[in-house]
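Shown here: the complex without one of its protein chains, the others still in place.
And then chain A:
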Amino acid sequence: MDSEDDMHDANDVDSYEEDYYSGDAMYSEDEDDAGYEFLHNDSDDSDDVLVSRQQKNYTILKEDDILQRQEDDITTICSVLSISRDSACMLLRRYNWNVSNVHEAWFANEDKVRKAVGLLDKTEFKPPKAGELPCGICFESYPLDKTSSAACGHPFCNTCWTAYISTSINDGPGCLTLRCPIPSCGAAVGVNMVNMLTSDEDKKKYRRYLLRSYIEDNRKTKWCPAPGCDFAIEFDLGSGSYDVTCHCSYSFCWNCTEEAHRPVDCETVSKWIMKNSAESENMNWILANSKPCPKCKRPIEKNQGCMHMTCNPPCKYEFCWLCLGQWSDHGERTGGFYACNRYESAKQEGAYDESERRREMAKNSLERYTHYYERWATNQSSRQKALADLHQMQTVHLAKLSEKQCQPETQLKFIIEAWLQIVECRRVLKWTYAYGYYLPEHELAKRQFFEYLQGEAEAGLERLHQCAEKELHTYLNDDASQDAFNNFRTKLAGLTSVTRNYFENLVRALENGLSDVDAHGASSKTSSSKNAAGTSKSKGTKGKGSNKVGTTSRTDDSTGWACDQCTYMNPKNATSCQMCNNGR
């Protein structure tokens, strides 16, 4: 982090606060990093659940937009290459709807391109001026006006054409590259013939394939993966963050099409999802907690501390958990019933070591996984709940509150802001648990820094969520004073802003691969490294705040100062924190 970043940081917050209170749209021109926070939607007619985020590096396309773009691209190709719309469409499809690739290929070697796509510039077959022609499919003869042909001129009767094209359309998207039925010919059959010769239903199917091809074959566009959603997203390749939010409110990663997972990378997400679905963990659990009975081979679970195992009826075989030897053999000779030194001595000799060690490891790794998974899943369901609450707020409570407090709904936007922040933070927090799971145990400094940031962010979020959920309810139900409500407004807006700061720190740090630690590595060695995974929830924020692991650079900045207690970025001239009143 250099000071320039911090300056932008401060600017962002400032511009946010200003815009926020004035109720204006808050797209600030000089904002240089892709906006991670939710922004106001300035179109009031939108009833989307989520206010759309800054749409800088992607565009959401409706079906009409897609058709329009397709038409425009076709028009461009036909005028530049002086070919028919039909041919232009086939060319574009062949080159994945990339206009400049079509130009390039065409002007490099027109003949080759024509051949590959099946655009003949002369006919193969010259029909007679009058009389009848034999159809190449049904072998009957027809008057000229009952036959049709592609550019090649090979005649087939209209009935056979209809059946031929329809069969292909109903076979799938391969119909987009349909050729003349004569095997050696290869002349393309395009949308013109489809429109001339097929039923309305088939035409519709064909157009759908053409539309899908425009999105699916194009490197820059993808369908929104939400079930039932018909929007597509066009993404500016190489423009940073892959997270996009569709008009349907679904946020997803444009790169891997999993749900949005910033700041965690796609690879980690796919590993994590595979891990969650793999049954192998269950197998490990059984391996860790059970052994086969030495007599009947059924798995026996060890759920007590004692090593004396008794198999289930009818077997009832009694054996020692450690050495799997018969229990009656145990006693004086093995160093007492409860101290199997067979095991101890064998362990020293290395005989049992391997399998026992594997069992131990599996058990530990399962516990570790369970720890992260639980927190991941909890935040997931917490986010779902928050989404539902947000919706409820927008559709029911806001109007009610507006009546109760005699304030226009536009003045209550801070509540929606808070809920949007909660939803987004739950999402980020959830993914940080997948991140934490894959963060190597031995990178102690990084782990510590990560858990510190995660803990801060989580604590902030819990305060915000609590305030938005519980405290708000009192204003919904009771007639609170104007003053009390204004205090509530200040508190909730403040918590929203503070929590946003925490999460921005967290996201930035994870996206940097926690590289700040390398610079500040020494300082993190001071505290104990024993508390491994995820004690973050129990960590208090107060004491830790003065630890300044990795965040030290924020305080020595000349444009402002970060509060030690809540990390809020205060202007230079403020003597105490504007957010929590903590002294500088």
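As a convention for this text, a residue touches a chain if its C-beta (ideal position, glycine included) is under 8 Å from a C-beta of that chain, and two chains touch if they have at least 3 such contacts; residues count from 1.
The definition used in the following text is that contacts and distances are computed from a predicted model.
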Choices "Alkylglycerone-phosphate synthase", "Growth hormone-regulated TBC protein 1", "Cytoplasmic tRNA 2-thiolation protein 1" or "E2 ubiquitin-conjugating enzyme" - which one is the UniProt name of the chain not shown: "E2 ubiquitin-conjugating enzyme"
The one residue from A:P181, A:P225 or A:G325 touching the chain left out of view is A:P181
Which of A:L81, A:V99, A:A116 or A:I137 sits in contact with the chain that's absent? A:I137
Quick one: which of A:A163, A:L211, A:I273 or A:A574 touches the chain that's been left out? A:A163
If the hidden chain were put back, which residues of chain A would touch it? 136-140, 159-160, 163-164, 167, 181-183
